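Every protein chain but one is kept in place in this view of the complex.
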Amino acid sequence: MTAALFFEQLLNGLQFGVTLFLMAAGLTLVFGVMGLINLAHGSLYMVGAFACAAVAAATGSFWLGLVASIVAAAFAGALIEMTVIRRLYNRDHLDQVLATFALILIFSEGCRFIFGSFPLFLDVPAILAGPITLPGGLPYPIYRLSIIVVGGLVALGLYLLIAKTRLGIRIRAGEADREMIAALGVDIRTLYTIVFALGAGLAGFAGALVGALQSVQVGMGEPVLILAFVVIVIGGIGSIKGALIASILVGIVDTLGRVSLPSLFGLFMDPSAANSIGSSLSSMLIYVLMAVVLIFKPEGLVSQNG
Amino acid sequence: MASLSRETLLNIFLTIGMLALPFVATAIDEPFYITLATRVAILGLAGVGLNLALGTGGLVSFGHAAFFGLGGYAAGILASHALNYTPIMESPFLIEGTNQMLIIWLVAIIVSGIGAYLIGLLSLRTSGVYFIMITLAFAQMIYYFAISWPAYGGEDGLSIYVRNAFPGVNTLDPQGFYFICFALLMAGIWLSATLKNSRFGAALQSARQNEERLSAVGVKPFNIKLTAFVISGMMTGLAGALFADLNRFVSPSMLSWHMSGEIMILVILGGVGRLYGPLAGAIIYIIFEFIFGGMTEHWQFFLGLVLLGVVLFARGGVIGLIAGRARHD
């Protein structure tokens, strides 16, 4: 592999990691504040993508679609928080897993009921289409570069939100001591709804960004959801900083693994067997990474308690 | 005590109903009901396995499909080698395939037991959400391996053209196979009842409730949990082997996280920690799938609603609804 190609794959890994971060941030935020494990996070990602595709098709504007994705997912998030999720905060994780698993079934079939079974069209806006030449003569898709930038901005925004704003203070207080914050007269119910909607909006935003690059269809949230869980477990559940580190780690390990493992095996076996075994192993690689991390740090890289 | 006897009555009723079902189905000429009942018994057994970890041990495993699939593949691989008359391996020593259910079960139990031991060894270092997620991740790992491993069909799966044999029973006859599965389900329920009431069961329950106290009396909670996890995986693995024989087919979908979710749903629908919970849950799940699946292609939407309703409003599952709360709730 040449240095330029290696650098390009590194960028690809970073970009993949950033999209994972957008998913994982909401998931880990909700867990950190409310102690809730939400399998339906992938459904909110799907809601965002469908909203963006529908609005973009109706108005012709990707940007309006992007706004719609955040609004729709945040709205859907607030709705399920007030009707279902709220009842789960004091339950054990098993109940949370099952209730949100039920929500996946409801969202997926509901979405198919409304939009039909065929994938929807959603493309990157014209201004971001095509490649740009990076220093060094490497052509790279503008849209992917934009995702990296946007992901960085979201990470920064979340940091500022949590570190500097009144809402952030409450969120941190909520993580540390729930009784205390209620005693201080903060309306905890509203706070939880806002945090949940914020996480949902992030997921919807990620769905729209990624939907334009990939495909908008029912069930698109599930593979990403599982990856996002891997990310937050590696990062340490509840930690946004951990989620950022872990997403980039997972993105880069996965990308480099799938390009280099087959050729690595090719060094000492025949090419088609190497291809086959190399790609089998690379599809398992991030789970291996997760297992290794948990063996040495059972609470993830950035432990909430440490 | 009144509620306890109601649960016992319900259990007796379920047992008699399951015993009578194949005769009724034959009488009204609906042989397919026997196939459905066989499915109930097998999924029920998988659920009994999970219930041991989940209900008694409080170990929320979201990866039991791994053991279900391992058991299924053990059956599929042995049977396919027996059908093709090819040995599984020749060196360092010869291993041949077989179509004898008893041997297949043994292998399925051992393989899924080893799987559960390895996964448990790593996963049980964590707890809570980490445990849920790491068991899910291990199951996914095996799932992706099965899909991309070409030797036994990959995603296409593996067909068993002729159902495996059991001494003295015609397994091709739906009734014969049903009673084998039902007997194993009953054995599974009996085993988990025995375990629950033994010293081991008491230790497991206190491992769930109060680890420190257990450590204080010199018992390592880790070992207790690991043992429970392995037994639980073995039972689910045995169910997987039966499932392979029922469908005459194994595929990676037996390993998918939806399968883990399904087994978990059975346990919850019936009632966590109840002896007959998984059986009751499997009955409801299969009937639901059968009736609504025939009516609308959106049946999963309604399944979601029902599941949500059970989790939010009927925490003891169906058995809890009928028989009242369990003693220790």
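By written order: A and B. Residues from 1 in each chain.
Keep this in mind: a contact is a pair of C-beta atoms (placed from the backbone, for glycine too) under 8 Å apart; a residue touches a chain by one contact, two chains touch by 3 or more.
FYI, contacts and distances are computed from a predicted model.
Student: Given the options "GntR family transcriptional regulator", "3-oxoacyl-[acyl-carrier-protein] synthase 2", "ABC transporter substrate-binding protein" or "Imelysin family protein", which would UniProt use as the protein name of the unshown chain?
Tutor: Per the UniProt record, that chain is "ABC transporter substrate-binding protein".
Student: Given that one chain is not shown, which residue among A:Ala58, A:Ala129 or A:Ile295 touches it?
Tutor: Answer from the full complex: A:Ala129 touches the omitted chain.
Student: Which residues does chain B use to touch the chain missing from this display?
Tutor: Residues of chain B in touch with the missing chain: 30-32, 35-36, 39, 144, 147-148, 150, 153-157, 159, 161, 243, 247-249, 251, 253-254, 293-294, 297-300.
Student: Spell out, residue by residue, where the missing chain touches chain A.
Tutor: Where chain A meets the chain not shown: residues 2, 5, 8-9, 12-13, 15-16, 108-109, 112, 117-124, 129-131, 139, 141-144, 210, 212-220, 223, 255, 258-259, 262, 271-272, 275-276, 279-280, 282-283.
Note that in this section only the chains that are shown with their structure count from here on.
Student: Chain A touches which residues of chain B in the complex?
Tutor: Touch list, chain B to chain A: 54, 60, 62, 122, 125-126, 128-130, 132-134, 136-138, 140-141, 144-145, 147-150, 257, 261, 264-265, 268, 272, 298, 300-301, 303-305, 307-308, 311-312, 315.
Student: Which of the residues in chain A come into contact with chain B in the complex?
Tutor: Listed in rising order, the residues are 31, 37, 84, 87, 92-95, 97-99, 101-106, 108-110, 112-113, 226, 229-230, 233, 237, 276, 279-280, 283-284, 287-288, 290-291, 294-295, 298-300.
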